[in-house]
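Encoded as structure tokens, here's the structure I'll be asking about.
With one protein chain removed, the remaining protein chains of the complex are shown where they sit.
After this line comes chain A, so read on.
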Amino acid sequence: MAVINMAVKYKTTVKEHGIPGVLKMMEDRFAFVPNDPRSAMKLKVDFRTIKGHKFSKDGSKQALLNLTQDAEKGVGYIFEFDNFSDRNVCRDFVGKVLGKFQSVTPSKPNEQSVPEKPAALSHVEQLSTVEMERRMKLLREDSELQKLHKQFVISGVLTESEFWATRKSLLDDDENKASKQQAGFKSAMLADVRPSTDGRTNKVTFSLTPEIIHQIFAEKPAVHRAFLNFVPTKMTEKDFWTKYCRAEYLHRTKNSVAAAAEAAEDEELAVFLKHDDILANEARCKIRRVDPTLDMEADVGDDYIHLPDHGIFRDGSKETMDADYEIARRTLSQDLNRHAAVVLEGRALDVELGDTRTVAEALARSKQESSSDLPDENVNMERLAKVSRMTEIDDLQAPRSLPYAPLCIKDPREYFDSQHANALKALGDSGGMKSINCNMSTEEVYLYLRRQISEVKTRGLEIPVIQPEAALKVLDGLNQHLSSTRYHLGKNPQESVLDRLPHRTRDELMHHWMSIQELLQHFWSSYPITTAYLYNKVLRLKDAMSQIYQKLQEIKESVQSDFRHQVSLFVQPMLQALDAAFAHYDAEQQKKSAKSGSKQNGILETGIGKISRSLANS
């Protein structure tokens, strides 16, 4: 592992100014040497004494790293860095080292069922417990992921953040699963707002909860408007609801005479008993907006109301409508329909259902906002245009012949014949495209064929059918063909190499493939190397890749000789990918050393320039 040298300021408390110096971190210990050689604040600390590390957030005033010895007291070594990236490099390094040390210690018994994670995890990143839980869950569910995690993160090739950085989609998925659905209105209002009657004292008690009140406002806009108008100017809220409940009671008991009497007396009560004119207006608007071109034929089969013996026939001709003080006759179906419409509209309010007044106002506001601002003009024009389009009579139209281009397709035979030639080449036929030269005419060939058949007829079948030597030759040839493993052996031609290897080898190969993909992903994303952190990361990845390279070679050699060729073909792309990565790394190294050579010269030159200038000045 690399050694890190960093210019830092060392302090014992956060508020101190700090002693500038150089922090040197190695695998097992770190050392601090102050810039001032006279200072006595030299440090040499073994990482084993460090229990944890804390750090300030990116973007805060100071880039701090605190290596704590005693977790409770928070006593430790605080280093301030010049910038956050430097601090992060050191932090990751420390995290790794601590992780290594702490994973060596025996794990607690209750962690055995849980996939192992470095104990420094909670220190390295300030993760929420939710995030950690999600990661653990993913690791538990996916054994492949767990293996990769164990291989790379525990051994220190990749850090946790790097490992999970590419898997954000997996982590986010869980989050989105919990859908945020709003709960709609309950239908309880229709049934539960039933008064409890007290037989003895002739008292009727209604109980209205804020939820029910909210629903009432949503379903009965006239009541809502009355509330806004009457309360608190004309009456208190309690009075309002008392009147409302009285009206409901009268309605429920279907006592129309008493209702009419009371309505005549009490103006406000009458409001509750009348038709809801707001609703009536809305219904009228909706009727106007209905699309006349809608094809109702689709509904014909669903219309069971007009079948005989179905539904209640309502003859509206006998109902007379008086202008004022008209007691509305609400039916249950009307109530249900209204309730359903409101439920489908959804909850528009997010207000807490505490104060009735605020709820009413908020509802009024939201209604204002949502009322359609569409200019009715445009909508009407569109509808008229659509209607005129739909009512065209097709028969009376002139024939519309659209310009078309005739399809011209080449003779497919040409393609198939060429395929034939290709297949022959592929099969390695030395004969090539030998065309059958037939110089005879049609009659001649048919004559030949018939003569051959009659020859067989007259001669009879040969005995023996086949010569023994010929048969032996054939069997030998077949056996040779079958025993050579160059050809696809096995009953199923679709079988692949992998299926015939021993299970363990196959699993190893697949796992190596996944590891290589993971490593290469991180490797290629680290280029171009701009910081020391990336440089170290690339080094680590390169080491891991060389290890896998070794392992692949070993597998190739360990396999049985007849499979060796196929296995090496299979392994080939993996090795090629790794080779490409190594080549890139070497090329970059060369470029860097060439550049740094020239850079050094540059520094020397500027140094010389400074010295000469200072000499000239003095």
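Quick note on the criterion: a contact is a pair of C-beta atoms (placed from the backbone, for glycine too) under 8 Å apart; a residue touches a chain by one contact, two chains touch by 3 or more; residues count from 1.
By our rule, contacts and distances are computed from a predicted model.
Q: Of the options "General transcription and DNA repair factor IIH subunit TFB4", "Actin-related protein 2/3 complex subunit", "Mitochondrial import receptor subunit TOM22 homolog" or "Dynein axonemal intermediate chain 4", which is the UniProt protein name for the chain that has been left out of view?
A: "General transcription and DNA repair factor IIH subunit TFB4"
Q: Looking at A:Val14, A:Val474, A:Met510 or A:Ala580, which residue reaches the missing chain?
A: Considering all chains, including the one not shown, the answer is A:Val474.
Q: For the chain left out of this view, which of A:Leu482, A:Met510 or A:Ala594 touches it?
A: Among A:Leu482, A:Met510 or A:Ala594, only A:Leu482 touches the chain that is not shown.
Q: Kindly state which of the options A:Glu444, A:Glu554 or A:Asp579 is in contact with the chain not pictured.
A: Hidden-chain contact among the options goes to A:Glu444.
Q: Which of these touches the unseen chain: A:Lys57, A:Lys168, A:Lys286 or A:Lys457?
A: A:Lys457
Q: Taking the full complex into account, what residues of chain A touch the chain not shown?
A: Given the touch definition above, chain A has residues 407-410, 415-416, 418-424, 426-429, 431, 433-438, 440-446, 448-450, 452-457, 459-462, 465-467, 470-471, 473-475, 477-478, 481-482, 486-489, 491-493 touching the missing chain.
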